[in-house]
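Only one protein chain is missing; all other protein chains are in place.
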Amino acid sequence: MDEQTQVPPGLIHFSVLDEVLDLARANSLWPMTFGLACCAIEMMATGAARFDMARFGCEVFRPSPRQCDLMIVCGTINKKMAPAVATLYDQMPEPKWVIAMGNCAISGGPFVFPGQYAVVEGADKLFPVDVYIPGCPPRPEALIEGILELEKKLTGKRRWPVAPPQLRETP
Amino acid sequence: MSIEAKSIHRETFVINLGPQHPATHGVLRIKLTMDGEYIDDAEPIIGYGHRMHEKMGENRTYAKFLPNTARMDYVAALFNSFGYVGAVERLAGITVPERAEYIRVITAELNRVASHLLWAGAFLIDLGGFTPLLYTFDDREQILDLLESVTGARLTFCYYRFGGVCNDIDDEFVAGTRQFITRLRSRMPMYHALITKNIIFRKRCEGIGPITADVCRRYGGTGPVLRGAGVAYDVRKAEPYSAYPQFDFNVPVYPESDCMARYLVRMDEIVESLRIIEQALDKLPAGPVMAEKVPRFLKPPKGECYFNVESARGSFGVRAISDGTDKAYRMKLRSPCFSNLSLFQECSRGMLLADALALLGSLDLVIPDIDR
Partner (left out) sequence: MTLAELSTQLQALQGSTVTATDHSKQGVNLDVTITSNMIPEVARLMGEAKFALEAITGVDWLAEQQIEIVYDFTCYATGVRVAARTRVSRETPEVASISAVHPGANWHERESHDFFGITFTGHPGLIPLLLPEDADFHPLRKDYGT
């Protein structure tokens, strides 16, 4: 980014107001209804009755990028799709955040091999990513954890307890 | 002063639908030429989800390609695995133990029910009703729990192996599946009351989006799209594979050819699938779940074969060509959605845009399956 396009930092800080704004933003994330591949089904499952993303203030899925502030990149971005995804990101109003859901959005996932011709190797090749959620696909719990992580990034502190992982005993 | 119309001026305009649009279920793009609210031409533009599966089939060993199959049609992942392992087993001449075939049928049919439930919810969202999705996902989660307990995955199951399945089912799974069958059967009347009898739904579906049997044949449309056009073609009956000949089930057929017919076919298929699962659980034979002496690094002899299965969306086929090495020479994957979408351009001509979206939804498309 050159100097002219850079946004100068604010001269006056309203610290308490900023904190309130951050808290409000963290609790009313509006994600975009935007599915690329397999992970989109898990995103739908997260929004449905059992996992219920609404509990964390993140359920107002909007089909238009103009109304969203969170883009969940759920799936493989291929080279034909990349310009469209980049446009969607540009169309979102500031402030905006991006979650890369699944291995494909992180690095191209299982579709990377020498000589591959179709897959963009990670959403961060196109725009900055705030939270990465690994998995193929990640479970709905993982997506919720990613959203809580994003809230932590926004407000500076985590307001929800961390549940210890429950491992099933293997024979 | 009166204005006289000298000639009717007809003006068309081009609009773009997708690749990001909630009604396109992912990354389908349609170039619409509209005459007012009516469609002059709707050209689907695909490839936004192309993930090189056929190329990877050639440069990975047979076993390494297995997880890929689950990521094509991820809503009904087990059918793609089914087709792929079936083709490779046919090439290599591997016989699958009977218990494994039964387990394959049980898990695949559970997956079909899950896929149809998801479709019903998503289709209703296309038509503007959000509530049914919450109900169908509730039931679908029960299936995912069952499948997770044996496959270890919620969505992209990689469960079948060459010569069987990787994990035997236990009593807990059997009891859980029986319980689920009872539960879903008791909920079917609720679905019919909630969806089928809903007047708005009926108005949006009855007589909308006709796809005739002839159109299906010319475009190669299969699955519920074809059965909703009155043709009783089901690969499970036409070219029986696995343990399917041992079960008694019907092929639901509705001759009306509209969106409602395709919806009813799927709802009836859920009931038929439950019947198959119940019979398979009753008759489940004992024995191993993996064939003996399947080599770790499979090298099928030189040859070529075709294997197709009835996926939740239609006939999924695999044409595998082996050159005697540990990697396939060619792995052609025939996706049912590919052919089902190709008939959209012809069928949507002259329809209202809102109706065309109902037609599009009723095709049950999974875009990365089309693009492969």
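The chains carry the letters A and B, assigned in the order they are written, with residues numbered from 1 in each.
Heads up, the rule we're going with is that a contact is a pair of C-beta atoms (placed from the backbone, for glycine too) under 8 Å apart; a residue touches a chain by one contact, two chains touch by 3 or more.
As the structure is a computational prediction, the values presented were derived from the model and not from experiment.
Partner chains of the missing chain, restricted to those shown and counted over the full complex, are A, B. Screening B:183, B:197, B:218 or B:283 for touch with the missing chain picks out B:218. Contacts to the hidden chain, counted on chain B, fall at residues 46-47, 50, 52, 54-55, 58, 87, 90, 213, 216-221, 226, 231, 233, 237-239, 304-308, 315, 317, 319, 321, 329-330, 332, 334, 338-339, 342-343, 346, 371-372.
Residue-level contact of chain A with the missing chain is found at 79-80, 115, 117-118.
Assume only the chains that are shown with their structure count from here on.
The residues of chain A lying in touch with chain B in their complex are 33-38, 40-42, 44-45, 48-50, 63, 65, 75-76, 78, 80-81, 84, 88, 110-111, 113, 116-119, 136-137, 139. Against chain A, in their complex, chain B makes its touches with residues 19-22, 25-27, 47-52, 55-56, 59-60, 67-68, 71, 74-75, 118, 121-122, 133-135, 137-138, 140-141, 154-156, 368.
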